[in-house]
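Removed from the display is one protein chain of the complex; every other protein chain stays in position.
Right after this comes chain A.
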Amino acid sequence: MSFAFPPTALPAKAEQLRAEVRAFLAEWGAGWTLLDRAHSWTRFDRDFSRAVGARGWIGMTWPTRYGGQARSSLERYVVLEEMLAAGAPVGAHWFGDRQSGPLLLRSGTEKQRVALLPRIVTGELAFCIGLSEPDSGSDLASLRTRATREGSGWRLDGTKVWTTNAHRSDYMIALVRTSPTGEGAPRQAGLTQFLIDLTLPGISIKPIADLTGEAHFNEVHFDGTIVDETMMIGREGEGWAQANAELAYERSGPDRYLSSFPVLQPALDRLGEDAERHDDDLGRLVARYATLRGMSVSTAGMLERGLEPLQEAALIKDLGVDLEQETPAMLADMLDIGPALPGDGGLEDALAFLTQTAPSFSLRGGTREIMRGMTARGLGLR
């Protein structure tokens, strides 16, 4: 009944890699403000992604014939956690590396793999994820974007929403309905994944401003967009299972507990001598971060062994987003900094940004309530 996270080691090779990544980030990070860093994996910088690609740190677990390095998930983990702890602008390659590439490896055609994977690896191609729709959030299986056969292709009609960085991406992998929900048939049947070149005619992408005044997510309309039949991923009607398999990758990574981490040390530095008064709070935070890190590494080990730790990933995400959500409020409180924002991209601005984005931490990638529902199912309660 309980969920196990066996202690898992990072191999010595991975620790060597850590030093290389830190040196790389020290060089690149010289010009990043703390506000930049607080944007975490939504910050999009193609130059940075190409440099990461040139170091061989994108798609590094993929087979060499697709440009990968056939390295272990645990080595990859070290690269990811170093990038996130430093608040590096990984947004341009994040989704391709985390989800789209692994999906193509598992379910894509050879032609798709050969055409796309090597270009993800170099940091050249950016992907976004087309799941949510205006009327389909947590109830994803109710989605209505349609694909209907037309000649040797498929015609897409419908709207995807909350698509992070769609306005800057090259491809979307979308889950759409290819056959109507029949009487008595489960709603999860008849869903199919497509690879969509976002430069095709009939696609309009509208950024949606959020509460910070910035716009990183989008509404994406398909109006009679024709995609070639070779752009289908996996099999027609198998999209639900395929999309779910991606989620173990999406939910268990360090991106689910480190979003607020980059501001922690700067906040302690600002506190200076006063930090001593908060040793208790800091110790509790450290205990939670360290435990989540151990659990997250353990999950990377499960992925490395070919398991699909969906339940474990949901559970980590539940715990992780609590922590990254609580961190900015706790720090602002300790600092007693007041509401005035200097606008210099420093600590106040970064904390203000995180305070406003924190609510989305337990929404994106599946809400807290959906995660707990998955855990409840694992407990045999539904």
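Annotations
Definition applied: a contact is a pair of C-beta atoms (placed from the backbone, for glycine too) under 8 Å apart; a residue touches a chain by one contact, two chains touch by 3 or more; residues count from 1.
Everything below uses one rule, namely that contacts and distances are computed from a predicted model.
Chain not shown in the complex: UniProt lists it as "Acyl-CoA dehydrogenase/oxidase C-terminal domain-containing protein", one of "Sigma-70 family RNA polymerase sigma factor", "Acyl-CoA dehydrogenase/oxidase C-terminal domain-containing protein", "Spermidine/putrescine ABC transporter permease" or "(2Fe-2S)-binding protein".
The chain not shown here is touched by just one of A:P102, A:G190 or A:G301, and that residue is A:G301.
Considering A:F222, A:Y289 or A:F353, the position touching the chain not shown turns out to be A:Y289 (whole complex).
With the whole complex as reference, residues 1-11, 15, 18, 81, 85-86, 261, 264-265, 268, 275-276, 278-295, 297-298, 301, 305, 312, 315, 318-319, 369, 371-376, 378-382 of chain A touch the missing chain.
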